[in-house]
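Quick notes on the structure that follows.
All protein chains but one are shown in place.
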Amino acid sequence: MHPAVSVIFFTVASGAGFGLIFLLGSGFPVGGGAGRAFFVSLIGGGLAVAGLVSSTFHLGHPERAWRALSQWRSSWLSREGIAAIATLIVFGFYALIWMVTGERSTLLGALSAAGAAVSVFTTSMIYAQLKTVPQWQSRLTPVVYLGFALASGWLIAASFGNSDSSEIWGIMLVVLAWAAKWAWWARAARTRLGDAGSTPETATGLGFIGKVRLLERPHTGENYLTREMVHRIGRKHARILRLVALVLGCLVPVAILTLVGMTGAPAFLNLLAAASMIAGLLAERWLFFSEAEHAVSLYYGHR
Amino acid sequence: MTSLPAPPEKRLGLVIDLDTCVGCHACAVNCKEWNTGAGASPLSDVDAYGADASGAWLNRIHTFEVTPRDAPAQIVHFPKSCLHCDDAPCVTVCPTGASHKRGEDGIVLVTEDLCIGCGLCAWACPYGAREMDPVENVMKKCTLCVDRIYSDALPEEDRIPACVRTCPSSARHFGDFNDPESNVSRLVAERGGIDLMPEMGTRPVNKYLPPRPKTTERPSSAAARQAEMPKAEGGFLGWLDAALEKLG
Partner (left out) sequence: MKQISRAESGADGKAEIRKTTCYMCACRCGINVHMKGEKVHYIEGNRDHPINKGVLCAKGSAGIMQHYSPARLKKPLLRTGKRGEGKFREIEWDEALGLATDWLGKVRSTDPRKLAFFTGRDQSQSMTGWWAQNFGTPNYAAHGGFCSVNMAAAGIYTMGGAFWEFGAPDWERTELFMIFGVAEDHDSNPIKMGLGRLKERGVKVIGVNPVRTGYNAIADEWLGITPGTDGLLILSLVHELLRAGKIDLDYLIRYTNAPWLVIDDPDAADHGLFARNEEGVAMVANRETGMVSASSLPGVKPALKGQFTLADGRKATPVFELLAKTYLDKQYAPDAVAGRSGIEAATIRRIAAEIAEAAFEREVVIEQPWTDMKGERHERMVGRPVAFHAMRGISAHSNGFQTCRALHLLQILVGSIDCPGGFRFKPPYPRPVAGQPRPHGGACADTALSGPHLGYPRGPEDLLLEADGQTAERIDKAFSWDAPLSAHGLMHMVISNAHARDPYGIDVLFLYMANMAWNSSMNTTSVMDMLTDTDENGDYVIPKIIYSDAYSSEMVAFADLILPDTTYLERHDCISLLDRPISEPEALCDSIRWPVVEPDRDVRGFQSVLLDLGARLKLPGMVDEAGEAIYKDYADYMINHQRKPGIGPLSGWRGEKGDKTGRGEPNPEQLQRYIENGGFSMVHVPEEARFFKHANRAWSDWAIAHGLQDGPVENIFQLYLEPLRKFQLAAEGKVKPVPPEHHRDRIRRCFEPLPCWYPPFCEDSLEESEYPLHAITQRPAAMYHSWGSQNAWLRQIHGENALYVPGEVCDHAKLDDGDWALVTSPSGRIRVKVRRMDAVNGSTLWTWNAIGKRAGAWALDKNAPEATRGFLLNHLIDELLPAKGDGRRWANSDPITGQAAWFDLRVSIRRDPDQSAGLSLPETPAQEGPAASGPDTVRFGLEKAL
């Protein structure tokens, strides 16, 4: 699949944002006064909104984006839009009340947290529902999305919050999220199109004659399908990126958290861990798309 | 509504005969020509005279080489457009209701004014039947020439999709798959029409008729020897005399 920058940024940023919202709504301790409350809420909401806005860059007609809210009964994309907007509204009230009164409404917090979880889940289901990409069509996909959202949200929260010596939780979240991703990768490696039972032979129905191989594409140049769905990535390239994702997304944050946790260094150092993890997640998400094999590629020479 | 309708009364679609298709691209180009002037917006082309020309097409002809284990490789020309699936995943993923399957005849369509161009339906389709228009930025797909098949302005015989009307070798057939007596149902029954990627669970309406078996032989096969003609009796000149005799 073509790794579109807008979609990569969207899933990573809104994931982190909703992760943060989830934690705040669940009562993640945040010290300081209204200013801190405003600031941390703004980051959570801002990331989520920035991601959503970014996702509209991917649209051919962003001015019609509001129409996407209509088909919640059947469409995960529609559900995601509704969940995200509803969550942001509820969270907005939550944050407002918090800033103004200093009180954190348990009800609105719980609703925000639940909404954030649902938002991330629906995002993940946009991909996990697609039979055409067997590597995505897995229960692990929502687990990974939720895990990364929570871990990256936690890192941000921990930079602004005043939770003492809670880094162990952060380390656990990061490691668990990557463990899920590791499992996802392992599954993806054995869930290529062919493993899922789709081959040029089934794509053409010609397997009863013999081995099928593309001789000529319909057109000599590229087209929307080849650009969008038949993206190819070199193996070496993929290995390097996976390393980058693991180092920036996992090792560096864990190292920083460990440092902070063991030395009592200032919590805002966790911000570095968050930034590193988000950078790693951008690489991870790039691979999520570019390594994905879409069934259409079977009509374009892929085996 | 992007939920799928109850099983439609009619199931209109195409039968594509891979035993007859010579890969001439006639259907694809006539489709482009008809539909660029028929839909809500043109089927655009970008860099049309440049180094990287491309455009929106609703039908494309692939060419596959198929190699049996014990016979020479053969070529199959393979037209591909929307299969108007019974369980069309492109419909249910659509967030706006632009993508829909009609209750009355099962045709899968995109209402262009509702389409936000998110591309998710194209991702959901295993067949590559949907293409984003590079200029109009909405999703384009085969409409089964819905503006032809019900058109009062067209003579009865022309109320068929443009690709079917133009196909020189009659490799394309249009009809109602719910009617067991229709031409398409009969062809599918007689020739063993196949589904593309049945494992995707899309239950395509369009069916492909597989290539008929080719004549192949191994040089030493008994059948080949049997097929040979015996030498004329009495040698050639003897045969000639007898044959002339018979002519009188």
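Going in written order, the chains are labelled A and B, and every chain counts its residues from 1.
Note that in this section a residue touches a chain if its C-beta (ideal position, glycine included) is under 8 Å from a C-beta of that chain, and two chains touch if they have at least 3 such contacts.
Given the structure is predicted, the values throughout are model-derived calculations rather than measurements.
Between the chain not shown and the residues B:10, B:25 or B:102, the one that touches is B:25. Residues 215-216, 218-221 are the ones on chain A that touch the missing chain. Of the residues in chain B, those that touch the hidden partner chain are 17, 19-26, 28-30, 32-34, 36-38, 41-55, 57, 63, 65, 67, 72-77, 135-136, 148, 151-155, 157-158, 162, 165-171, 211-212, 214-217, 219-221, 224-225, 227-233, 236-237, 239-240, 243-244, 247-248.
The rule is short, and it goes like this: only the chains that are shown with their structure count from here on.
The distance from the centre of chain A to the centre of chain B, each centre being the mean of the chain's C-alpha atoms, comes to 38 Å. Across the complex, chain B meets chain A through its residues 1-4, 18, 28, 52-57, 60-69, 71, 73-76, 78, 80, 89, 91-98, 114-120, 122-128, 131-134, 136-139, 194-201, 208, 210-211.
Per the touch definition, chain A reaches chain B in the complex via residues 1, 58-62, 64-65, 67-71, 73-78, 81, 126, 129-133, 196-198, 200, 202-206, 208-219, 221-225, 228-229, 294-296, 298-300.
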